[in-house]
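Of the protein chains in this complex, all but one are displayed in their positions.
Order of writing sets the labels: A, B and C. Residues in every chain begin at 1.
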Amino acid sequence: MAGPCAVESFDQLAAAADAAAAAGARILRGGAFKPRTSPYSFRGLGEPALRWLHDIAAARDLAVVTEVMTPELVPLVAEYADMLQIGSRSIQNFPLLDAVGRAGRPVLLKRGMMSTLDELLASAEYILSAGNPDVILCERGIRTFEPQTRNTFDVVSVPLLKRLSHLPVVADPSHATGQADLVLPAARAAVAAGADGLLIEVHPDPANALSDGPQALLPSDLAELATSCGAVARAIGRAF
Amino acid sequence: MAGPCAVESFDQLAAAADAAAAAGARILRGGAFKPRTSPYSFRGLGEPALRWLHDIAAARDLAVVTEVMTPELVPLVAEYADMLQIGSRSIQNFPLLDAVGRAGRPVLLKRGMMSTLDELLASAEYILSAGNPDVILCERGIRTFEPQTRNTFDVVSVPLLKRLSHLPVVADPSHATGQADLVLPAARAAVAAGADGLLIEVHPDPANALSDGPQALLPSDLAELATSCGAVARAIGRAF
Amino acid sequence: MAGPCAVESFDQLAAAADAAAAAGARILRGGAFKPRTSPYSFRGLGEPALRWLHDIAAARDLAVVTEVMTPELVPLVAEYADMLQIGSRSIQNFPLLDAVGRAGRPVLLKRGMMSTLDELLASAEYILSAGNPDVILCERGIRTFEPQTRNTFDVVSVPLLKRLSHLPVVADPSHATGQADLVLPAARAAVAAGADGLLIEVHPDPANALSDGPQALLPSDLAELATSCGAVARAIGRAF
Partner (left out) sequence: MAGPCAVESFDQLAAAADAAAAAGARILRGGAFKPRTSPYSFRGLGEPALRWLHDIAAARDLAVVTEVMTPELVPLVAEYADMLQIGSRSIQNFPLLDAVGRAGRPVLLKRGMMSTLDELLASAEYILSAGNPDVILCERGIRTFEPQTRNTFDVVSVPLLKRLSHLPVVADPSHATGQADLVLPAARAAVAAGADGLLIEVHPDPANALSDGPQALLPSDLAELATSCGAVARAIGRAF
């Protein structure tokens, strides 16, 4: 899965989708509704962004995953997206978990930055127990005392989650590190640890991104990452 | 503010409210909608609990504070409660912050177990910028590596928040410690550090509580706590 | 206990000792050997500082506590000091714990910034099991994700340690907060939570201190702190 943090315009999204498709991604990601710490930050374009996601992905034979932040918007987002993302700040938004459990769409459930693995699995259980068996767990870094990176990428959570549950586990090295030049080694590490997929932020012009520019890869870097991670996957006996 | 973690029955709430009133509390707390880590835990009684809160509090000249977990329930909860509580798991539920910002009721905003003080103040800004000036900040413990207590009570956040903002700051020693015999020293510490109020869990029968029994005080302990904290408040030149 | 972080000169130490004595302190603290993160920081004056500590304290009827960093210096430090301090970075320096366990002097054992309470008590056990029954435990803040303060002051550790052991427990609000204007509320909170004593940094000229200036109190502030903490102690039924 690859794409920009936030959908900013049709052209930006189309360029990112071209990069994702060229690198072999199957799913286009992009935020239409953005959870932001400050009320004065860019909070997403809403429904128009959903429409662009749908149309741009369809034209490139990609599926769409995008975040939904509140129960009443689940039907709208489910209309345009193939997979619903629960962001790390919503991991214990229980009414939202109930709602996506009834939405009939696979769910990408991101670990909170301060969730234990037990809490992540209990949140998955909300969705599963509401009748939705298609939950993908995502490690995206946890909050620790180390200030050099945005979060600390807990790579060992990948084999642990696979031991503790039957659900697929993917990793988001972009949010876990917060720095573009660390995304490649973190992605390789995730694949070597057994991750079933990756979620990578790519932007045609990271320096001018409206959110999370410092962690977005250029299209050319995404292609290199895909090649390198494919080689690591084969080294441990897996396809990618 | 005092009361049970969750409203379990009319009689349980009435007994807790009697204890709160006797100890000098001004506000009755109690959960009608409960955020629970597991979907199989007791999740609250919903609207009937709201009605009991309203009626039992009114009969004792107390105000009511109770948690609201999702934007669409804000109008219902605001009908019965004098103050809306945003729980620690909802601190970055931005659509909910927007909704209580427009609800015309004071808001008790609990720090997340993973929130920095900057994030707590940014969440308060969501409510303030939506037009609601009545926000009370609440320290309730943060998650650290120490396993002896449920959370680590960050008592210094009280004077820090008062330096960083003009908002009132209260403390919740019940959730911060998770153990009834630590609530008294933690409450005294909060008052000594300058807290403007306390949020204390009290239950007529803690051993049989449906949630958080180990941290609930008996009515007699609540009265002792109120007396002792009053003495500490006077020692630093404040009324209580 | 009060005094400067590091002994810098005879005059600086004498002025700080006057302030400590005036505020009612019983013990003069000051570092002769300083553990510093960087090898290029001021690392203490060594034996001359020990001699000044001894002479200046004796002239004011104060006892001396000072840090010892390595087993071979225990006899030298024990010659000048009434109490040996094990600093937070030495909490698991087991040969040093063994050495002070045989030194015939009371030991002030500071919790590490990464120590669980179980680890602190296990380190105390090294000293006790070597034959030294006089160990004082000191809470001085732990490392968490919160960046606003140098450490997070774990005030609830005070009653917890008193429940888990019979040893006296003191608090160091200066290192716990790292900011002079937070020392007073943190000190009050520690006393309210049941601390048996306080360790406060005082400096006649904090702006020009060679280490930890931002957290040192002026002599006048130390006097105010002593008065205020005495009032809090009486409010909970203790002398101070």
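Here is the rule we go by: a contact is a pair of C-beta atoms (placed from the backbone, for glycine too) under 8 Å apart; a residue touches a chain by one contact, two chains touch by 3 or more.
All of these numbers come straight from a predicted model, not from anything done at the bench.
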Sole residue of A:A14, A:L218 or A:V232 that reaches the chain not shown, by the stated touch rule: A:V232
Candidate in contact with the missing chain, chosen from A:A15, A:A32, A:L50 or A:L182: A:L182
Hidden-chain contact residue, picked from the options B:T37, B:S115 or B:T144: B:T144
Subunit A, residues in touch with the chain not shown (by the definition above): 114, 116-118, 142, 144-149, 152-160, 163, 176-177, 181-182, 185-186, 188-194, 228, 231-232, 234-236
For subunit C, residues in touch with the removed chain: 35-40, 43, 69-72, 89-90, 92-97, 112-114, 118-119, 122-123, 125-126, 129-130, 143
Interface with the undisplayed chain - residues on subunit B: 143-145, 147
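Just so it is clear, only the chains that are shown with their structure count from here on.
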Subunit C and subunit B - chains in contact with each: A
Interchain centroid distance [CA atoms averaged], subunit B/subunit C, Å: 35
Distance from the mean Cα position of subunit B to that of subunit A, given in whole angstrom: 34
Numbers and ranges of subunit B residues touching at least 2 other chains: 114
